[in-house]
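A single protein chain has been omitted from the complex, and every remaining protein chain is retained in its original position.
Entry: subunit A
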């Protein structure tokens, strides 16, 4: 019960101890009581939730990652077994995939121009067109009626009939798309290295920011606060908000180009993979690395499910990791191979225990028990939405569209007085700045004249101004020894002179 209460609590309440104003005090106490009651009542009401989360458990000597999909198919019910299917589309791949927010519709975009929208509940094709142009990424917008496609030159928006609705010419040579459903913002990055935001309800370009880090191939939205995370070729991850011209955070995540990244639903953790074959988990509250995993080849794509399962696709292999983000896992939860097909995208299907894989020869889906959120909220994402409900939710969400300024690292800043003590604020700023500082500056050596750029010379030059503490001490010791030797020599000389001098002059010599 306490755990549930904590889940629904809205942080620590206001302290009323020091208040002298009776009216204010009683008002605050009443409000706090309301919050407590609300948390308690919602925690109690959890009993009423209709479904439980899925699971896969090994018995005896078994290991969960050894279970193949065919074995699972025999063990699960027909309804779930139906979710394991392949779409063989060998000609126009590799395929970028995306699901709608309610997990019902699947959008496929083949590199060579094949765009298709599929209703996975009815198992029928809603729309299928050949665009005759390179497709780099696809994204469903607020519902299945509009989809955005990153094509060769621009981003295009198509409706559910496959008709081109808009061409967003501001997004030049886009490579990755992200959509923020509460803000109705479509974000993109591409070859030019600009992060651009377009409000799809008004069609206006809301913000464009240059990353100055060259072409960018990985972009993911933080579902918790709407910040866009972009992974760059120099191993840096930048986080963007349309309200700021500069990145909110800039962190050096890897010493190699970043291949893919993903952000956990709660917004606490980010997982990044790079060409150094490392997959690192980052705590976004401290910007510190939590732990890392080493893979045989760098992952090409990854995703984090609603319940925190991590999927990694590399080559023809897919790994799913459980409890691998907050804690370090020893072995993957599930593994799956697609022989002779290269994984291009892995995406968990929202509200389902399904992992979709876009690869060079089409699309495959595998069942991952325990991946999806079992209980949906009708007013957030409803997989069984009727067309009337869809229309209504569209109107409501447009009315409640959030302004771009509400995107920040802490989404609860709206309506709050910044009451953190100054010391804490400076500390937080220091943490952020520390995360943003670059490594030591590499000075490129000048090409010198013949013979001077030899390796030995270079090393010599490097040693020229280096102060070695040990050598310095030794030198000082030697000098001191020499000094003492010299002094002894002097006294010896003087004594000899005194001896040799006539007795009358003896008084001029010190005794």
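Heads up, the rule we're going with is that a contact is a pair of C-beta atoms (placed from the backbone, for glycine too) under 8 Å apart; a residue touches a chain by one contact, two chains touch by 3 or more; residues count from 1.
Assume contacts and distances are computed from a predicted model.
Chosen from "Arp2/3 complex 16 kDa subunit ARPC5", "Replication factor C subunit 3", "Sof1-like protein domain-containing protein" or "Multifunctional methyltransferase subunit TRM112", the protein name that UniProt gives for the omitted chain reads "Sof1-like protein domain-containing protein". Among A:128, A:380, A:427 or A:479, only A:380 touches the chain left out of the display.
Contact with the undisplayed chain is limited, among A:100, A:188, A:259 or A:352, to A:352. For subunit A, the list of residues touching the undisplayed chain reads 7-8, 10, 42, 45, 49-59, 62, 67, 71-72, 75-77, 79-80, 121, 182, 223-226, 265-266, 351-353, 367, 369, 372-380, 382-384, 386, 389, 399-403, 406, 411-416.
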